[in-house]
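Here's the structure, in structure tokens; my notes come after.
The complex appears here minus one protein chain, its other protein chains still in place.
Let's look at chain A:
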Amino acid sequence: MEYFKSGLKSVLGAPQPGQQPSGADTVERLIQRVQTSTLLEDRRDACRALKALSKTYRLEVGAHGMDTLCYELVQDRNDSETIGYTLDALCNVLSPETFEEEEERGTDSVGGQFTEIFIKQSQNVTLVLEMLEEFEFHVRWPAVKLLSSMLAHRAREVQELVLTSPMGVSKLMDLLSDSREVIRNDALLLLISLTKGNANIQKIVAFENAFDRLFEVIASEGGLDGGIVVEDCLLLMYNLLRANPSNQNFFKEGSFIQKLTPMLQPGSEDGWAAQRAANCHALLQVLRTLVAPANPAQATSACQQIMRGSGLLGSLSDSLMASGVPADVLTETVCAVAEVMRGCGENQTFFSQVMAPSNPPRPALVVLLMSMVNEKQPLALRCAVLYCFQCFLHRNQDGQAQLAQTLLPATTEQVSGVTSGTLLCGGLFSPDTLTNWFSCVALSHSLVDNPGTKEQLLRVQLAPAEGHPGVHLLPQCLALLQQAQRPQTRLGLLQLLAQWLAHCSAAVGHLLSTPNAVAHLTAVVCDVSEEELVRGLSAFVLGLCVAFNDDAVVSFGRLALVQLINKRIGTEAFLDRVADVTRHEAYAKAAKHPQPTAATVADLLLDHEFCRLLKALENVVARAVAPKPEEVVEQVGSAQYKVLIRQQDEQLAQLSRQLSQVTVERDHLAAQVSQLAAQVAQLRDQNSVLKAAADEGGLQARVAELQQQVAKAAADQEDLLELMDDQEAKLTKYRNRLKQLGEKVEDDDEVEDEVAALTAQVVIN
């Protein structure tokens, strides 16, 4: 009826005052009725009428009725019908849309202004959140829509208000389990806008089992083949995980990554409906956010391991090689594969072994590179392949070496057909500048932080045609650099050279001994008509030739180059050219993220790794080209010092080896000494003990012996004395007999003496 009335008005013109109540008057009267009526039925009717008028007379209802409507939410809280009308009316007033029937089309932000007024009273938001607990459809649904409208206008404030109202987020989460699909789906949309950019809400939503709920909804809607609700679920998942390490950890720990794998299985039947493509795209976004290069390395690598282990990387590789995949999905899949293997050795090895189902079978990497150097492929896909290849080589010394191997003579004969190396070298000569650029940048990544491949590529020879003598790759690049007109090709070549020369004196030597190379670079740096970036990069390459110069090329020794730069370009100007690069828009863009992105072909100028190199070596180059006076002296002698230092290093190493040897020996000897000392002491003790024992025993024996001797001697003496007495008696007898016989007897004394002598002898014995 109201619609009819307003239609009439627009046809007949505004009614004359006094004739008929104007819309504004009606609204005013209805508001008064809500405020003053004592009967619930009257208030309900008035609310219903206000709801009906709230589109046409949005301004009036909003401006005059806001407070009344808010109050009504409290006053008649138990009457769900009234509350339903009230919420509907508020929904219209706060809506971000502009209604057709709206009478005074205000500015676009009418809804925004009313939202601002509405949320100024924070209890209003709490009130609406409480309405969510009401099961009645015509209360719960408008409450969800009202919150969505508020979020559309004032996301940040409403997020904070939801956080501060008790269990606000929990109430919203319960809506995902509502059996009425309209409410569940609108709640999904509400949660998507509620979680955007607010880590605290994201965490609470995750805590409230959001991932479980979402996987349930996705499964019930038929997985990736399901409708837009599946996409919404995945978008919410993405919101919850993006740049939120805590939720990512929760997702990983809750084994949710494993639930993503089966979803990637090929679709049920014929091909790719638009919605399946959108769902798949959203799914790939979800898994990419788990392994984003910006995440903490530890978290990323844990997710990468799980993704390989659960077969997700395998499924991704399969869908990469499947036919009929829409271009944007394919592009996103390539990027996903890239990030799942970036810097993760096992995953890189896994992917290097994936074969494309072509005839003859080729490695998937080669097939991808073929589309990169094919100018007919979409730009986004080519960029994605470059990114994938870069991620494959990122911190992958084996992969880098393998690429170099495919270019070395020994193996090229064995491996017939296309290899990644030959594709890229071929790309250098392509007439398409973007192919040149892609090939240069891809090749340069085989050199990043890898002294081995820098040396290997120096040995690579290219034969421009059958039978021609080969030309080495580096001089070939320099020749291309001098021939090329277009900046994109030249920038590609200069970046390749820069990666090559950095920390590699051999490469610098090769460049300096190539005729015209230095002259060309110097000329470009001086040429005002050249592109800023080309001049800057040329200067940087020249600077690298100074910084990593080992004075092997006599005519372009370090000092000679410094003087040349100073004379021809001027040191200040030279450094300004290098600094120009870092101030360039392209530099800021490329340095920000490892993934190369471009809206148009011309946007691709600088590579992320190159920007990192430039940042790291800018100062090194500056110091090499403009040394302080005392440094000049040092530099002149630095080669000698280097030799000296190397010798001293060797000496030092030798001496320390000797020292350690001697130390070991000494320790050994010291041990021996102490052992011997212990032995000696032991022996000495033993000895003295034995000696003591021996002394005691000997003396006793000797005493006994001597006593025996003495006893024997005494006995002998006794015998002798007896014998002597006998003899004396005999003598006396014989003497007497002789006397008697008249014989002259010898001197008595003589006999006496003889006897005395005998006696003495006996005594002595």
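Rule of thumb we're sticking to: a contact is a pair of C-beta atoms (placed from the backbone, for glycine too) under 8 Å apart; a residue touches a chain by one contact, two chains touch by 3 or more; residues count from 1.
Quick note on the criterion: contacts and distances are computed from a predicted model.
Trainee: Could you check which of "Very-long-chain enoyl-CoA reductase", "Vacuolar fusion protein CCZ1-like protein", "Ras-related protein Rab-2A" or "Zinc ion binding protein" matches the UniProt name for the chain that's left out?
Mentor: Missing chain, UniProt protein name: "Ras-related protein Rab-2A".
Trainee: Which of A:Ile204, A:Val354 or A:Leu501 sits in contact with the chain that's absent?
Mentor: Final answer for the missing-chain contact: A:Ile204.
Trainee: Can you say which of A:Glu101, A:Asp212, A:Asp695 or A:Asp716 touches the chain missing from this structure?
Mentor: A:Asp212
Trainee: Among the options A:Asn185, A:Asn247 or A:Gln476, which residue touches the chain absent from this view?
Mentor: A:Asn247
Trainee: Considering the complete complex, identify which of A:Lys171, A:Arg242 or A:His608 is in touch with the unshown chain.
Mentor: A:Lys171
Trainee: What residues on chain A make contact with the chain left out of this view?
Mentor: 133, 135, 163-171, 174-175, 177-179, 199-200, 203-204, 207-209, 212, 216, 219-220, 246-247, 249-250, 253-255
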